[in-house]
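What follows is a single structure, written as structure tokens, with notes after it.
As you look at this complex, bear in mind that one protein chain is not there, while each of the others sits in place.
By written order: A and B. Residues from 1 in each chain.
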Amino acid sequence: MSVPAPDADLGGPAQPLLAVRGLFRHFPIRGGLFNRTTATVQAVDGIDFDVVKGETLGIVGESGCGKSTTARLLVRLLDPDRGELVYDGLPVGTQDGLSLREMRRHVQMVFQDSFASLNPRLTVADSIAFGPRVHGVPAAEATARARDLLARVGLAPDAFGRRYPHELSGGQRQRVNIARALALRPRLVILDEAVSALDKSVEAQVLNLLQDLKAEFGLTYVFISHDLNVVRYISDRVLVMYLGRIVEIGPVDAIYGAPRHPYTRALLSAMPSMDPDRRTLEAPIAGDPPNPINPPPGCRFHTRCPFAADVCRTRMPELVAAPVAHGHLAACHMADPASGHPQAETAA
Amino acid sequence: MSELAGPARGYWSNVLRRLMRDRVALACILVLAVILLAAIFAPLVAPGDPFRASMLRRLRPIGTPGNLLGTDELGRDMLTRLIYGGRLSLFTGIVPVINAFAIGTFLGVFAGYSGGRANMAIMRTIDVFYAFPSVLLAIAISGALGAGIFNSIVSLTVVFVPPIARVAESVTTQVRSLDFVDAARASGAGALTIIRVHILGNVLGPVFVYATGLVSVSMILASGLSFLGLGTKPPEAEWGLMLNTLRTAIYAQPLVAALPGAMIFAVSICFNLFSDGLRQAMDVKL
Partner (left out) sequence: MLQYLLRRFVYAIPIALGVSVVCFALVHISPGDPLASVLPPDASLEMQQIMRQVYGFDRPLPVQFGFWLWRALAGDLGVSIATGRPVAGEVWHAFGNTFMLAALAAAFGFSAGALLGLVAGYWRGGWIDRLASTLSIAGISVPHYWLGMVLAIVFSVQLNWLPATGAGPGGSADWTWDWAHVRFLVLPALTMSVIPLGIVARSVRALVGDILSQEFVDALRAKGLPESGIFLHILKNAAPTSLAVMGLQLGYLLGGSILIETVFAWPGTGFLLGNAILQRDLPLLQGTILVLAMFFVVLNLLVDVAQTWLDPRIKRA
């Protein structure tokens, strides 16, 4: 039997709100004479991480690195091939764990395309009220909740409630999408490139709104973006992905201040900076990411890495903790004293 | 920011407003309404009895006193029969499309939403029926079932289910891939709720527009079946059948003989133009 979802906190602040364990998701590519599977895209290829209660975890990486697939796996819009999600100590979707339906009351998502994520035939109030209605909230109460949320995301309910999505601006629509995600009173919100399509000025307003809502409702965020500046601004911790795998994870200051993985360093160096003193001289990454259909063996970054050694071409590096900084892990042979890489850090 | 923009307007009231501005579509709606109302209230509108034959008054020309549009080969009043004929012609032309709209939308939405094997099974079966030219399929099924209004409606329904199901399937597949369906799934809604609230509202419109365009074809085919002796049986008044029985009269009264076909043409072209107008008003791309 699955247990009903607890509305209150279960395991205390030390227990991760969401634990991701060994998540895999490959997509088959069909073709050939009889539509057989001819190849697989290894979109997400074995990732482990925790989302700590109350934090904002940023996920960054180039397009095609598996960020969006990860987002969809976290809300179970996609089923993983392998691996599990543990929500506040309760395994999701198993016999004795949390049912998917219950989990979805607690984990919600905001999508990138503000227009495509609203039904054009419903008024925005109806779109927001839909989730609560599904979970048995009476119509009047659901509408009241929708109006309340509209006000909280900065849209006057009387002026906007009865409008249709095409009658709103992109920023207004994304506010509606945020309100819709909050309508089920979730504890965790996955923001998949939620501000990426907005103008810079609107983006800042929505980011501030997200910060306010987080404090107001005691939310936890997973914030996915390709924009390193935005991630730095909003995140407590940052996770860097490359071709379906985590290459580095750690506190935001550690990642931006002392990146340990060459890929992270290259990403950061490609980031435009206003301050000449902070411009690095490190070479930007050359070329496009390798095809995720046929990822290279060993470390996936070795084809573009200036420090690639023999070990990088043969063995896949594991996430290794930094000797000093707590909770800062990198999947690079150079970070592992025992890897045999000629430039490996020596044990402290 | 356009926070102070005008009051919200529903989608359908917008469509209606745009349609009312389209003069061609409006004229077509008017013509169709007149023909439809005349057919429904035929006993009140028609000047005579559609079945009263007269050997003395056969094949009178248009403009004969008492027979405004002349008489047919059995001396029956043409105007009366054209008005009564609209009943069966419109019925056998429109009902198959309504049937096919219901069945085809159900199949298409089901196939499009479930995807995978169910989609394969349904769409491949539909491909088989698609492999027949529509006239041929209608005649094949009607010919095998035998003459009669019911059989003609059955065969035309079979003809129109595949194209409607195809459109419904492709629109459903498009809508299903949009984020708002994912958002609905992520809020824990079941498939039936999602289809009812989020899919149908976006699929029915385009499929309906497509179906209105098929009414014109259906009218032509239904009357064509009667023309071949497969639909309505004499002495019923039906435009296709009247056209057939008057075929021998093209030497004696060519204009009278051409009248029933002109009615089919008028209704068919009005439905086509109305469908075009509706498509533009709804901004549907198919």
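Going forward, a residue touches a chain if its C-beta (ideal position, glycine included) is under 8 Å from a C-beta of that chain, and two chains touch if they have at least 3 such contacts.
Just so it is clear, the structure is predicted and the values come from calculations on it, not from any experiment.
Per the touch definition above, the residue from B:I29, B:A42, B:L241 or B:A257 contacting the chain not shown is B:A257.
Screening B:T92, B:N202 or B:S216 against the full complex identifies B:S216 as the residue touching the chain left out. Touching the missing chain, out of B:A118, B:A191 or B:I269, is residue B:I269. Although one chain is not drawn, the whole complex shows that of B:N14, B:T125 or B:T193 it is B:T125 that touches it. Taking the complete complex into account, residues 124-125, 127-129, 131-136, 139-146, 216, 220, 223-224, 227-230, 240, 243, 247, 250-251, 254, 257-258, 260-262, 264-265, 268-269, 271-273, 276 of subunit B touch the chain not shown.
In the analysis below, only the chains that are shown with their structure count from here on.
If you check the complex, the residues on subunit B that touch subunit A are 1-5, 7-11, 178-180, 182-190, 193, 197-198, 201-202. Listing the residues of subunit A that touch subunit B in their complex gives 72, 75, 77, 100-101, 104-105, 108-109, 111-113, 116-123, 127, 130-131, 134-135, 156, 159, 162-164, 167, 169, 172, 177, 180-181, 183-184.
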